[in-house]
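Before I ask anything, let me first share the structure, which is written out below as structure tokens.
Every protein chain except one is present and positioned as in the full complex.
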Amino acid sequence: MSERRDAGPPTIAAEFAWARELSLGGLFIALGVVIPIAFHVLGGGRLGPVFLPMYLPVLVCGMLVSPGIAAAVGVLTPALSSALTGMPPVLPTLPLMMAELGVMGAIASLLHRRAHLPALLATPITLVVGRAVLGLCVLGAVSLLPPDVLASLPPPMRQPPAYLLVATVTALPGLVLQLIAVPAVVALVERRSTASAAMSDRHAGA
Amino acid sequence: MSLIAIHDLRFTWPDGTPALAGVSLTVEEGRSLGLIGRNGAGKSTLLLHLNGILHGSGAVRVQGRPVEDWPADELRATVGLVFEDPEDQLFMPTVLEDVCFGPLNQGLAPDAARDRALAALASVGAAGLAGRAPHHLSTGQMRRVALATVLAMQPRVLVIDEPVMALDPEGREEVIALLAGLPQTKIIASHDLEMVLALCDDVAILDGGRVHAHGPARELLADDALLRAHGLRMPASPGGG
Partner (left out) sequence: MLAHDLLDIWAHLRSPVHRLDARVKLVCATALVVAILATPIARPWLLAPWAGVLLAIAAASGLPASWIAKRLAILAPFLALGATALVFVPPTETADAWQLAGIELSREAALVWLSVGGKCLLALLAATLLTGATASADLLRAAGALGVPRTLTALTGFAITYLVALGDEAGRMVTAWRSRGRVRGPVRNLRVAGSMFATLMARTVERAERVALAMVARGYRGRMPVLTAERAPVTQIAGAAAFVVAVAATFWLGVHA
């Protein structure tokens, strides 16, 4: 049988696994830039805050790579998109999304890859945690603002819970979409991806 | 001693799909072997075994030494693998960085790696592309650069999966001429039999994960009944070579 006996230097399975983390993470960052553009083309504007198209690749990627890479993908995706396409705007959305998506990527990975929670369960937990992080970040940002500036914000922005409520209600269709789509894609990918399974050391020839 | 000797190689994908069901094959130094067969015959899976990326049961020896006994970096420098889709192989931001990837991994200093890369690019007629981004190249240019990425590692054996897929007739002709001029031992998997006839001394027909025939290209590629039995058709214009 082909069980490999090598100890010490990285096994080919380990090399492949690390290479896959980088290529998968990088390609999904690109998807995180491309999918919102496609949504824009399909929906003709203003669908972004409703469907959260950038969350889709970040969450799926989070379920497929290690927590560190998943967090990096969550942080880099909105940053690269903002630099190249202007969306999300630098203020106030970009820093909020970087924090929210970075944490969500890491949580998705921890729940699915480390704790082996099925994607069907991991997705809603991740979404709830993500919204909580968003709320905390808004709270933090607002507490940093001087009172005169705070008074001049539109009413929902002045109160983080209200902002979070508005943002969540607006994004409800998107959250539902993630809830269905993320586990479906993860299941599809995990069924189809023969290469990564074949590369694992446990697999041996017939 | 054969440069490459495969004995009773078997491999099943983890999802249960059998890919190789006892392949035995030898390749002599300096010869070129065409690996032909229908889609799903196991060609690409077999190629992944030649530089130790996949491990089936049975034996794969390179220069008489089992692949699992080779240090990984030496094996990959000896057997260079060119993948089917050049877009998958050109993953660095510029052509030069991509061609340097292998030599740098081999431990070459950046200057030496750069020299090797430029020489490899020149040898495939792509010297002018060094500073370009891979995604701005034509398919033909991508093929050349993908070949250069492996040539820069100075392998003794070139293992190439479908080298002329998706090329226009002119680009196809250019790549065939380029491959014909390379001195290395070659293993070329394809179902473009005209190209195989033009480039290969020997041919092995793979079907259902087994070698069904192995012999001189001119003989096997003229046997219409044999080819048809394995989902292949005789090349249109015998000649070349």
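A few notes on this one:
Here the chain labels run A and B in written order, and each chain numbers its own residues starting at 1.
Criterion: a contact is a pair of C-beta atoms (placed from the backbone, for glycine too) under 8 Å apart; a residue touches a chain by one contact, two chains touch by 3 or more.
Bear in mind that the values here come from a model prediction, so they are computed numbers and not experimental data.
Considering the whole complex, the hidden chain is in touch with A, B. The residue from B:Asp88, B:Asp168 or B:Glu219 that touches the chain not shown here is B:Asp88.
Touch with the chain omitted from the figure is made, among B:Leu96, B:Val124, B:Leu147 or B:Val196, by B:Leu96. One chain is missing from the display, and on chain B it is touched by residues 48, 51, 53, 72-73, 76-77, 81, 83, 85, 87-94, 96-97, 100-102, 104-106, 110, 113-114, 133-136, 149-150, 153. The omitted chain makes contact with chain A at the following residues, 10, 12, 14-16, 18-20, 22-31, 33-35, 37-39, 41-42, 45-46, 53, 56-57, 60, 64, 68-69, 72-73, 76, 80, 82-87, 89-92, 145-146, 148-149, 151-155, 173, 177, 180-181, 184-185, 188-189, 192-193, 195-196.
Here is the rule we use: only the chains that are shown with their structure count from here on.
Look at where the CA atoms of chain A average out and do the same for chain B: the two points lie 37 Å apart.
Looking at the complex, you find that chain A touches chain B at residues 1-2, 4-6, 9, 12, 15-16, 23, 191, 194, 197-200, 203-206.
Chain contact summary for the complex, chain B toward chain A: residues 9-15, 17-18, 20, 52-58, 68, 71-72, 91.
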